[in-house]
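Certain chains of the assembly are absent from this excerpt, and the rest are unmoved.
Each chain gets a letter, A and B, in the order it is written, and its residues are counted from 1.
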Amino acid sequence: MTTPTDFVRDQWYVVASTDEISDIPLARTVCGEHIVLFRQTDGTIVALADRCPHRGYPLSLGAVVGDEIQCGYHGLRFDGCGTCTWVPLQNNIPSRANVETYPLATTGPWIWVWIGDPSAPDPDKLTALPWLDNPDWAEVHGMEPLAARYSLLIDNLLDLSHESFLHAGLIGTPEVALTPIETRVDEDADVVYVERHMESVECPPFYSDTTGLSTPIDRWQDIEYHPVGCYILHSRVAAAGVVPRPDGADPGAAHLTVLYAITPVDEHNTMDFWALARDFAVGDSAIGEYLARMNREVILQDVRALDLLEQRLAAEDDPSEVSLKIDTGALAARRMITRLAEQAQTPMPTR
Amino acid sequence: MTTPTDFVRDQWYVVASTDEISDIPLARTVCGEHIVLFRQTDGTIVALADRCPHRGYPLSLGAVVGDEIQCGYHGLRFDGCGTCTWVPLQNNIPSRANVETYPLATTGPWIWVWIGDPSAPDPDKLTALPWLDNPDWAEVHGMEPLAARYSLLIDNLLDLSHESFLHAGLIGTPEVALTPIETRVDEDADVVYVERHMESVECPPFYSDTTGLSTPIDRWQDIEYHPVGCYILHSRVAAAGVVPRPDGADPGAAHLTVLYAITPVDEHNTMDFWALARDFAVGDSAIGEYLARMNREVILQDVRALDLLEQRLAAEDDPSEVSLKIDTGALAARRMITRLAEQAQTPMPTR
């Protein structure tokens, strides 16, 4: 079933990229929670509940004044801790006038927000993404809004057979849907692995135009999915027959780490953050721009398909599905998400 | 009351015209059921449930490949019987992956789909429309979508007094609303007849521009309504005083059979298929185009009025009505539709 899972709390979700944050307030919604982000004078990024406690006006429609944000309706001010520091015509400020802050974490260009108990953000739940901070790699990134529940994007990404059909001509070649996959599930670490190794296949323009490789190539797609919001696709392309060295070094191949951060907005909307990190043509920004443009085209094909699918699913009362072998990874992901959601609802043990 | 009747099943409804069907899939919704239509290489028209059983993606967003339709998401293929013939990466195809087919029938340019028990389409329930296939008659046709429940269109068509007001200047003249009507109801055959014979009246441009007649004319409007989806208006115009011969032949008059096929889409939408068959100017395609253009203008006046009425009715909680004598036919039609809906819900007798 693809009915929306309740949002999983006690999780990090990407809320924005650092280059989106300035002294102009940015409004974002994550798991149904309205958040306003802004940058203080020393560069610190602040995330507050985007709702003035006075009459509910969005703080994001106000202005940043120094290190504070001021409501655009009646002028209430809030500092970076969410403390209300000014209201009109009275000196004693009610403590109820403070707003909630959101814990943040940063990885490369991405800002993660902790949705859950604000007093207990768990750094261990942040998946390491070293490619985003590694000077030997180059990255490009973006975000596309999706008018579809986030589970549809997870289904989509966990099986890439659809590349042959939905993305034919861009990254899809017939071989994708014809090459067997191997799915592994690490229930302890909460990771789903789906691997597809295509040998001696067509080289799509996405790679021929950027790596210097040409048909035939070996093309590996090794997926790691870390529920809820973090998806890593290790894409390796090399001339057919070229394999990594016994020590793991792989100088003859081009590596592209395709990252998706899947952020639920509300029951029917999702933010699809993406980043591409490459170890080839690292200094060539034109190749970065080409990859970004092509990847965005691919994502827009997904967006159109999933938006249409959402409209159907939201209206129909027939939620029947027929799962196939290609869905093994997606089904494992759904089970993990259900379990994580249940865990997040378990009350913390009292000491 | 004009609240939407539940859709009447075990009925034929026009779903498309034959010229709309090609090897590009056509999506239509009838009585809330999503249907995809396409043409096979030998010309056969196929109608399948427009929902891939895998993840619910509309098949109409895919492509026709030979005699099959292929899902645009993961490539599943279905033949003209709805049998799934291919899924990615597995040989044994689950039988649950098949999709439902819809029985079809064709009359002239119209394709009827059987909504109800797919194993028991009833050819006796198809109303004969000989004018659409008769080489001595010429026809033009089209369809306008209506953002209104289908019962509003039935109300509209069963009493033509409204022509004097809503269609003033086109087909409406003051005499329509001033000429008495005769209503007969055949409860056995499920037909409503409403007849209005105007004598020595104004000839509207619709007829003066196409038949050579001029004021005064005799103008007869003889309606046969076959619930749910089939409406026939026998329009006869002749110079005032000219009557049919005792044997029924009527060479001195021009005859236009105005056909409407009323197809419920969902609770608030309807397809208004129309066809005009004439026994005059049969070889003159310019006159056919003129009649089609004028009739479409008339229908668009109905569309605008009924769409606005639907918006009001859908929002209001006052469903009160005051029925007049002019509504006798429409009220009989409503009773018949209610009875047909009840019959369709009656389980078939077990042998």
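As a convention for this text, a residue touches a chain if its C-beta (ideal position, glycine included) is under 8 Å from a C-beta of that chain, and two chains touch if they have at least 3 such contacts.
Note that the structure is predicted; figures quoted are calculated from it, not measured.
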item	value
Overall number of sequence copies in the complex as this file defines it, 2 displayed	3
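The working rule: only the chains that are shown with their structure count from here on.
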item	value
Where chain A and chain B are represented by their mean Cα positions, the distance between them in whole Å	49
Interface residues, chain A side, partner chain B - complex	2, 155, 159, 161-162, 164-166, 177-178, 180-181, 305, 308-309, 312-313, 316, 318-326
Footprint of chain A on chain B - complex, ascending	34, 51, 53-58, 61-62, 70-75, 87-90, 94, 96-97
